[in-house]
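Please find one structure pasted underneath; my questions will follow.
A single protein chain has been removed from this complex, and every other one stays in its place.
Presenting chain A:
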């Protein structure tokens, strides 16, 4: 067999991972290491930080310096790492609950500061780890243990949220579109500012089984059939958009990056002294 060079980024003795059969997290994790390889990030200058959730367990399988932190708090930990050593490439792995429920405030403020992190949200639209409670990204009328008749809470569009809060780079892809997802993450890594990539992933166990889609392949076919590339989406009439969703780069605008701005404060405070 030809060598799969990305395998060096996995902690071989930890595989197979703990995720359920067909869980999309494994696909998103591979897309991240492929993107790291594509951008030639040195392994000893790359840090993976995650919160809590099925998705956040990814850090345990990745052979970098990794931090598995507290629920919702991956971005604050990552902010500390980046400020202490701005040379490091810091990648955050988070879930829809982790990032937009308990960690929602940290998320918007990370974007507002425009600190140079690459945040990859594994969006399975549910609290997977705790058995399927609705998250702020559960689609309308979909079922969860906490929404047995379907959710009536309007979901967040985390991409729009990131953009409005000030992120430099915002994109979305899915576990079906592996190569596209990889390039969305790679572009996010290249962007010097707060980069946010939403990766739609299937959770057959906690979400699929409750919503008449227990087969992971069916969930991925749903992604294939309903994701629309941004250019085509922009031309799609409103009445044809029902159940469909856009993927691609939604926003790219580099403004002052936080560690740079902070460096100036340090220099000012030191009055030119070393």
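To be clear about the criterion, a contact is a pair of C-beta atoms (placed from the backbone, for glycine too) under 8 Å apart; a residue touches a chain by one contact, two chains touch by 3 or more; residues count from 1.
Note that contacts and distances are computed from a predicted model.
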Per UniProt record, name of the chain withheld from view ["Branched-chain amino acid ABC transporter permease", "Phosphonate-transporting ATPase", "2-oxoglutarate ferredoxin oxidoreductase subunit delta" or "SoxAX cytochrome complex subunit A"]: "2-oxoglutarate ferredoxin oxidoreductase subunit delta"
Contact partner of the left-out chain, one of A:25, A:138 or A:211: A:25
Omitted-chain contact residue, chosen from A:4, A:154 or A:235: A:4
Missing-chain contacts mapped onto chain A: 1-2, 4, 7, 10, 15-17, 19-27, 30, 175-176, 178-179, 204, 215-217, 220-221
